[in-house]
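Following: one structure in structure tokens, then a few remarks.
Note that this complex is displayed minus one protein chain, with the remaining chains in position.
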Amino acid sequence: MITKRVNSVADALSGVTSGMTLMLGGFGLCGIPENAIAELVRLNVNQLTCISNNAGVDDFGLGLLLQKKQIDKMISSYVGENAEFERQMLSGELAVELIPQGTLAERCRAAQMGIPAFYTPAGYGTEVADGKESRDFNGKPHLLEHAFKADFSFIKAWKGDEAGNLIFKGTARNFNAPMAGAARICVAEVEELVPVGTLDPNTVHVPGIFVQRIFQGEQYEKRIEQRTLSQRA
Amino acid sequence: MITKRVNSVADALSGVTSGMTLMLGGFGLCGIPENAIAELVRLNVNQLTCISNNAGVDDFGLGLLLQKKQIDKMISSYVGENAEFERQMLSGELAVELIPQGTLAERCRAAQMGIPAFYTPAGYGTEVADGKESRDFNGKPHLLEHAFKADFSFIKAWKGDEAGNLIFKGTARNFNAPMAGAARICVAEVEELVPVGTLDPNTVHVPGIFVQRIFQGEQYEKRIEQRTLSQRA
Amino acid sequence: MIGLDKNGIAQRIAQEVQNGYYVNLGIGIPTLVANFVRKNIEVEFQSENGILGMGPFPFEGEEDADLINAGKQTITALKGASFFDSSTSFGMIRGQHVDLTILGAMEVADNGDIANWKIPGKMVKGMGGAMDLVASAENIIVAMMHTNRAGESKLLQACSLPLTGVACVKKIVTNLACLEVVKEGFLLLERAPGISVEEIVAATKGNLIVPKHVPEMML
Partner (left out) sequence: MIGLDKNGIAQRIAQEVQNGYYVNLGIGIPTLVANFVRKNIEVEFQSENGILGMGPFPFEGEEDADLINAGKQTITALKGASFFDSSTSFGMIRGQHVDLTILGAMEVADNGDIANWKIPGKMVKGMGGAMDLVASAENIIVAMMHTNRAGESKLLQACSLPLTGVACVKKIVTNLACLEVVKEGFLLLERAPGISVEEIVAATKGNLIVPKHVPEMML
């Protein structure tokens, strides 16, 4: 077995410098790498390009990096719910590239799986298609989309072992799985780091080969964005 | 929940006719859809095009269809271990298209996921590249490969439920997972059909949406091709 | 002239949901559709952030930060549910395994073009999964008000806002009418209760085809 365990979040982020392109997992605040984000704030690296489906909220998730103006560019599919984001974007401090969510996910997976480019129908005929090659397949127009290139990917799983194997819970799998192995270095943080041999090899969502470093997060707030409830009868 | 259960292998294969293109899961004899193959033999449909990584052995797996000359064309990556196959191929009775194994798997996954085409480096500069478009990405040549089109895919899982959710065991996942939902109709056979609610939604390998029909196979031989053993000390 | 409220629109759209359908519901009115689907048919709801077999909101104390829908709302999982990653989720959508997509719109053109993600000069929040959904789905129903707050038609000859997708909308249910997009334009199928054909004609800018008899919706 190849050990991926590092002893601290500081070790896990060793090598991260200003100007890098980072991938960050999660959908909304669900499954975001909370401890890696906190460490990015502490490191105070800036001029970052962040590939992440969303941009957090004002005081949580990527919003924490936006507050400190560490991010120069966001590559996302949906960036609402964040007043500071809006201010920086409208003032021109922050560049934003909006990408259809499925294209965003598949461009991560393509990077992970060594597929340099693929065709998708999403965005054809819209401004997303500007400057992109299009081509008909089965009588339907498609756009050529390319794999992302990134320096680090930060992902968060429920359980993991020292071999880097990961298991997610519920809808927190989202972009965390396709971002594993999609950057030069993939850093996985887990709620629980279990001994090797504990995870059933049949139930592993992300094999350890896609993960370069793994650590157990010190704590997780796991904030809920929209607490919607059913009334008991 | 949408019920996918059918009551028999005969119902599961309803609509299969001569001349169709079929996908069949499995690697070697590991994870092959034994009951669907037996029913194809019984139905005596012929002029089939079969997309399958291998072609079975003389008296098991797809070898059973070859014996009855039901297959006109095989699309595979490796077809050794089968004397009748060799005879039919050399005599010209059987057409064979050989494809790199990773390309075969990804062309199934592309069909499943609605990606009409993608680029891969496999086969560049070889006769596999004949007639195919090539293009450089990151200074390296790649071939354009297309999603498969098939009428039925027959796959085999370990456990499944009436909603069509599937869980595989060990290395029997292989082509069974990417072939789910890669044809017009996907027929899954399972060793054990469990009540809905039994499978943990976190551990499902193939969500039921990719499966049109599911049934529990009457019996499984699960033949071993190469029984290799370690000596006890 | 008011016609249906949001629940009424959702109730009418629910009639389009057929046995065996996998359905993706957008944020807003579409989310309400789940409440009106007949109980005697088999339907599963997909949420593109990674769940099939989505159930109702949880009871207090049972909410789970790891179980949300695409609107970031806490939800539950029904028996037979499955979880998956975003790449697989959009594979289901792109591969046309999802049978029906119901979403909101700012504008729809009479050729089926839809605009629902961007108002130039205003804050842009992003298209999320909408472009993938409309480019891929075979069956797309739009749920929206017939006119905007200024009283202007949202059913146009051509969208004025940046497009989300091209020639993709199949059906539209508004507070005033149920319409189908056909080659010649918007075919008026049904009037909302208490709404006249004349009111619908007056509120529609795109090419409207009015059959001799336009029945009132059955809700």
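By written order: A, B and C. Residues from 1 in each chain.
Going forward, a contact is a pair of C-beta atoms (placed from the backbone, for glycine too) under 8 Å apart; a residue touches a chain by one contact, two chains touch by 3 or more.
Since this is a predicted model, take the numbers as computed values, not measurements.
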Q: Counting contacts across the entire complex, name the shown chains the missing chain touches.
A: A, B
Q. Which residue, B:C30, B:I51 or B:I71, contacts the hidden chain when the whole complex is considered?
A. B:C30
Q. In the complete assembly, which of B:I71, B:L94 or B:A172 touches the absent chain?
A. B:A172
Q: Specify the residue from the set A:S18, A:Q47 or A:N202 that touches the hidden chain.
A: A:N202
Q: Can you list, in ascending order, the chain A residues touching the missing chain?
A: 1-3, 111-115, 161-163, 165, 181, 196-197, 201-202, 204, 207-210
Q | Absent chain, residues of chain B that touch it | A | 27-31, 53, 76-81, 86, 89-90, 96, 98, 100-106, 108-109, 120-128, 158, 168-178, 205, 222-230, 232
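Note that in this section only the chains that are shown with their structure count from here on.
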**Q.** Distance-maximising chain from chain A - centres being C-alpha averages
**A.** B
Q) chain A to chain C: how many Å between their CA centres? A) 28
**Q.** Euclidean distance of C-alpha centroids - chain A vs chain B, Å
**A.** 33
Q: Between chain B and chain C, tell me the centre distance in angstrom, where each centre is the average of that chain's C-alpha atoms.
A: 36
Q | In chain A, residues with contacts to at least two other chains | A | 106, 120-121, 168-170
Q: Enumerate the residues of chain C that touch no fewer than two other chains.
A: 51, 77, 83-84, 87, 90-91, 93-94, 136
